[in-house]
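Yeah, one chain of the complex is gone here, protein chain that is, but the others are all in their spots.
Letters A, B and C mark the chains in the order given here, with residues in each chain numbered from 1 onward.
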């Protein structure tokens, strides 16, 4: 949110604010007037500094929460009701009493010129504060509930993004890309080339803001490293002759929509759209990072049942002074180290397979990317050595990446198995590593 | 809803249906699969005949309602909760228990290609049945709640409709016009001429279906009869020189959205838009029907305190055989009758003023059009004699029409007075008639 | 052209006009100023009455024609030129001298807000006058040359017209339809149904004005009468299952573009577009009127070598008093006459086949519709009895219609044969009738 030019909402102003909120919630002068006043409140919020905004939100959180006495009274009326009609009315009444009055104001903010974006951004600011304050957490719940209904998947547009898309929108891809940073407009252009497809979801009231986007490369055979895909000099493939679509980057764009799930729909809709447009595509797979592997290796792996060579890996994490550490060895291409590297490859691939398939948090995969794709019904297809030698790739996963395969006929079954019993679908190649 | 080609959902099929609904509500195979199944259910619904559809809805109404035991348990948990965090969680839980499971399915229907329209049309069919059956009434409440949130005014587009609008949409105006029927495409073209404006609200997921539309004529001075406005031969006025905008027809288009209020917003947004585009416009007024006047005259007026001449009016309603009745006299232009007509005009205008300002249902105006505009903050400006001599106009209101004036600075005040105490704003001319 | 509200350009004004034209042609103040003045001249033209406009055009025709002395001088300079470069310059110079100065003004009219339409409409008015006056004929040649280059087929857009097209454009179809009049908006809607396609050419500077349009029905088997196609109650065919596209109406829309040929391109582009979109379509044929048959029967047929039964036909054209004439017999369905009708059918079909294939004007088919399709490379496929029993159909062609078949592989060959030697392509069925 831009426009932060004013102060911190001193105590004196809180009372004025309270009056304005009351006028919105009363609906004085009719709903249209109430909305106009809510819009003014929203404008006032936008010029506050963070401290002022937090005070504003705390006021909403504490003074406009559910009225417990009213709830109890409604419960009693409901219990006393006779016959289905009375029960229905009393149930409706109880529901109403359980909806905090502030919800009405949140909805009225929609009147702002960019009201939907306003609420999304408001939540992005609110979320960290909500972690520290139960009242703000309750407010966050209300905002989330509203956003979840506004951003129902049925209301979203799936749009393809190309080099012909307005620059004002393209620059947001650069800003929001969260997996493999876009280094320049040339890099971006390469990712929108003829053998690429980029898709995003949009909300009709936020047409300039992607919600989530995915970058797809059309290739032959499953890609085993990210460098080839990001190489601006690589030759462009005829998309009509590609047999495989590689989803190599998925980025959520709106912090304020955390918890509203789009990625699942995005991948499947894109698979459906690509299948229909290009019958030549037979395989749909990701090339994904393994963000939690190294952390797991440093901490929990130690407790696992490791072979001798695997233990040696762990020692390499903290080498003697003057010696290269594990990541340096992997990154480097020097002959002597290359030798080591080959020695490293086998055990690390095995450890990684174990991490992806067996490291759990409850029934869920510990790795958040693995969890996302397994819950979507994909299977672990292949773990790739030296697939991402960037700093980030090395520090996250010792340079390894993984392909999750989306095989349409198996998706429901995989999903059921994973969500039911935590069963992880994998290829025989991955199984062999275990 | 078209496509009704199949039968009445025999009892045997109900069980299959129950299974499919369960699969949707369980979310088996992931939300995307659940939605795909919901879409299939929706398609199945569309090919049922009315009896089959009613059975389908009754199943939803009875088997997927709120679980009372679960509600009671949640109430107890809430009462037993300690500290704000526990209370918050328990409150959320109670809310969830109060939401009937069928709501999830209703939301999933959004996956249908025209899912929003589907639910709107479903409710249009459900509403008459809901009047007879409390379970269906509760279902109707759920559908209404969902539609009210989907059709929040903040999501709607205000669009101008012109002669350049696609014919497929224009023919819907002909179909939906509810005040002064559009007789032909020439009539329609006249209502979209250079000295007219037509505006409608649209939902982004129903771009081909207007929700409500208003027809406006740009004129000089407040129009006093509808015939001039509908006359296709009347000369076209330069819209830049008009000083008055007359709202002469407002029609709701979607029966299934009954109870979701747009009219209030529509008029005020159009006033705002027209004011900005044409600063020459100084006066914004309706030319409205008085749909309940003659019914009131025939029934309740009898009990009121009437003058002798007014009593004479009532007698004319049931004249001796062979004599013209009141409406014939008004319609006719014969000299002798014209005499009578002049005699009629005075008392009928007085009665009409009394009807509009004093006939009430609780605090609301008895006349539904009057209630609508008074609640919006308009005032009764002028009652017009011989303003609509069509059959409908004569039978509804003895040919009279009324102007409601929207004077921006007074709207809030008028609204407050009316919604607070039922105070009716009126011009001095109308006051004189009382 | 609208706006004719002013007078007839009296002689006094001619001199002022001459001055203004001079200022345009001199380009005083730069080309942009000259164009602005030309636009003013155009506006002045639009408010003249027909007499005034004719005077305006006569002035252009006589005073701004080619300067013969300058042409002769340029010819001499060209003859005297030495070497290719001098010759080139002299040739350019001669070309310039042969272009009348008024052409520059005509081009400058493009500056008018609807400048292209202006010139098209100007020519529509000019053409009848040009038939009587050689100077105006020369002016018409200039206008035609300019329009022919502006309306080069490469600049035109082929657009499909559907029921979703703006009403303002659809009403022009009603106005311009020249073959089977569109009786109402319902008739029009039927012609834009799911089993129909309508295509038109547009110029980018006249986006609201179709240049030519064709109406196509998607059917099974070649249509043999127009009534089925125009029947609003006829069931709609699934267009994905149709095997035949029938071109049943082609109308030129702009009189001022007479002589600029679009129809040829229109049919072939539509065939190409339909073939690509609907591979189910195997046959492309017209169902066409035979506008000149009855006139030919009444006049020239008499001289031909007729059989006895054919002579009887001719007698029926002028029957004894009280007897039905030929057309009445065809139209009528009475048993006795039906008998006659069967008797008529054979000889009339033969005569019609003879007319279409052998009646010539030079090498061209005498029938203008036949000439159009034969020159395009179509063949005469089938002559249909009782195919158009409207007044127009009976009077033009005794109710018969003809199918011209567009078979892509034969089109070039047919065209060559016809344009070379006047050879008429026909099916064996038609050949049998001869």
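Please note the rule applied: a residue touches a chain if its C-beta (ideal position, glycine included) is under 8 Å from a C-beta of that chain, and two chains touch if they have at least 3 such contacts.
Being a predicted model, the structure only gives us computed values, none of them experimental.
Of the chains on view, those touched by the hidden chain across the whole complex are A, C. The hidden chain makes contact, of the residues C:52, C:115, C:292 or C:399, with C:115. Check A:80, A:168 or A:276 against the missing chain and you find that the one touching it is A:168. Contact with the chain not shown here comes from a single listed residue; of C:14, C:70, C:153 or C:389, that residue is C:153.
The chain that is not drawn here is touched, among residues C:205, C:240, C:255 or C:309, by C:205.
Summarising the interface, subunit C meets the missing chain with residues 28-33, 35, 66, 75, 83-85, 88, 91-92, 94-95, 98-99, 107, 110-111, 115-116, 134-135, 137-138, 141, 149-150, 152-155, 204-205, 261, 264-265, 268, 375-377, 411-412, 415-416, 419. Panel shows subunit A; residues 162-171, 185, 189 of it touch the chain omitted from the view.
What we mean here is this: only the chains that are shown with their structure count from here on.
Contacts between chains trace an open chain of neighbours here, each touching only the next in line. Shared numbers divided by all numbers used gives the overlap of an interface; between subunit B and subunit C this overlap exceeds half, so the copies present the same residues. Among the chains, the centre nearest to the mean of all shown protein C-alpha atoms is found for B.
A separation of 41 Å divides the Cα centre of subunit A from that of subunit B.
For this pair, subunit B with subunit C, the centres built from the Cα atoms lie 50 Å apart. The residues of subunit A never reach two or more other chains; the list is empty.
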